[in-house]
Each structure stands twice: as structure tokens, then as C-alpha cells.
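Let's look at chain A:
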Amino acid sequence: MNRPIVDARGLHKHFGALHVLKGVDLRVAERELVFVIGPSGSGKSTLLRCLNRLEEPSSGSVVVDGIDMLDPRTDINHARQRIGMVFQSFNLYPHMTALGNVTLALRKVAGKSRASADALGKAALERVGLADRAGHTPGQLSGGQQQRVAIARSIALEPRVMLFDEPTSALDPELVGSVLEVMRSLRESGMTMIVVSHEMGFARNAADRVVFMDEGSIVEQGPPAAIFEHPAHERTRSFIGQIQQH
Partner candidate 1 sequence: MIQTFFNPEIIAASWPIVMAGLRNTVLLSLLVVPLGLIGGLILALLASVKNPALRWPLMAWVDFFRAFPPLVLLILLFAGLPFAGLELGGFVCVAVAFFLNTGAYYGEILRAGIDSVPAGQVEAARSTGLSRLQAMAYVVLPQAVRNVLPDLLSNTLEVVKLTSLGSVVAVPELLYQARQAQSITYNPTPIVVAAIVYFLMLWPVVRLLSRLENRAFAGR
Partner candidate 2 sequence: MRGNLDRFVDTFFNATVMLKYLPDILSGVVVTIELALFIVVTGIAAGLALALLRSLGIRPLNWLIIGIVDLFRSLPPLVVIVLIYFGLPSVDLSPSGFVSTWLSLALVLMAFSEEIFWAGITSVAKGQWEAARSTGLSFGQTLMNVVLPQAFRLTIPPLTNRTIAITKGTALGTVVAVTEILGQASSAMSNSYNPSPLMMGAAAYVVLFFPVVVAARWVETKFAWKR
């Protein structure tokens, strides 16, 4: 792997007495899609949140696109613009329109004028197929549409990496497809992505690499076919067995 765009080494995270990450190393190449699976409580969300420092790692290092995220001299707000994040519960701002959600950081962090922020915001909404919903508030949108607006909010900032934390888990089954569709097109445009999800079908045909986490450590990783068909570890095997029963 020549210079990885995400380079996390020896990450540990404690919540009080709870040891949630136990020395995780994760390197992600440019344009790679890494899919993270693992049982509930294994630390997947915590790992993602350490990458953009929503959570402060207890020790270890995180370098994203050459920027040391844990260096106190790093302008964290500037750095975070290059790392998009999509949440399970969308977290759209309910008091703003879809366009308002997408343009807030463009105006306040990137310092764009309202006109150019609006133009960029509309283009981002176009990419997720919601150009016609720019004036709607989150309450007027379906769950799938809300999640696509949330994706637009991130991609409008032209991030170098996108983090997805169970982006489809809160959606009704019939709405999942539209969100996965957007994620697939993002991948095709060359976006580097780290995805925590239970959508195994998506993992099989879109992921470059699957990472299995358990109890705060990466147990094994490899191409989707290898992990799903021939897991090397017993824990991986039983987890995949459980998932596939559904």
C-alpha cells in the first residue's frame, strides 16, 4: 500500500474502566472501500469516531490525508471538513431546509458566500437525487431522503474520506436501496469510504476489504469473498453464520 489516506495505529480507547478499543491498526488506501463488521459493542462506532476525533483516543495515532489528527496544533475543524461522516440517525438539523443543512458548513467553515454555497449545495443534492427537495425541512422527508441529504451535507465539503456508521439501520427495508444506490455511485466516483453496516450484499459486491472486529480488536480482514466464504477464525465464522441466518 503506497501512502495510505487513513493511517490509524495502536488505537486504544477507555471509557472509565471499560476498555473499548484495544490497539487497533487500520490503514486505508485512496479510493478503497473498507467494510467493518462485528457484534454489537465491539467498538466499530468508537473506531470511526476516533478517526475524526469526535471521540478522543486514549492513545495511538491517527493521520488522515497527511494530517495528524491528534496533534494539538492541528486545526481540527478544518481537518474535519475533509472527513465526511454519516450517522445512523441522520442527525439532520430539523430547523433548517435540506439546502440549509448542506450549506451551513460551506458558509461558516469554508467561508463561501451564500450564493456560491447554495450553488455547491444544490449540486450536492443533485448527486443524491434530491435536487427537487432543496426547500423541504427534514420533517417533510422520508427516512431514506433524510439520509441522502445527510450524505449530501458531507460530500458538499468535498471530503477525501467518508465514514458511514450504520447508514441504513434506521431505515424501513424499502428505503434502504436508495441510500445504497447513492453510496455505490460515490464509490464509483472514486471516494475513499469506511462503512460500518450489516448490509452484507452491499459488502460482497462493493467492498474492497472486509474488517471483522470483536471486543475492541480487529480479528481478521481480507477481500469479501475470503472473509465470507472462508473465515480463518472461529469468532468470524460464528458471527457471519448468525448474520446470514436472517
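Note that a contact is a pair of C-beta atoms (placed from the backbone, for glycine too) under 8 Å apart; a residue touches a chain by one contact, two chains touch by 3 or more; residues count from 1.
Basis for inclusion: all candidates are chains of the complex that A comes from, given by their letters.
Quick caveat, the model's predicted, so the values are computed rather than measured.
Visitor: Only one of 1 or 2 touches chain A in this complex; which?
Guide: Selected candidate: 1.
Visitor: Which residues of chain A touch candidate 1 in the complex?
Guide: Residues 52, 54, 77-81, 83-85, 87, 89, 91-95, 104-105, 108-110, 150, 153-154, 157.
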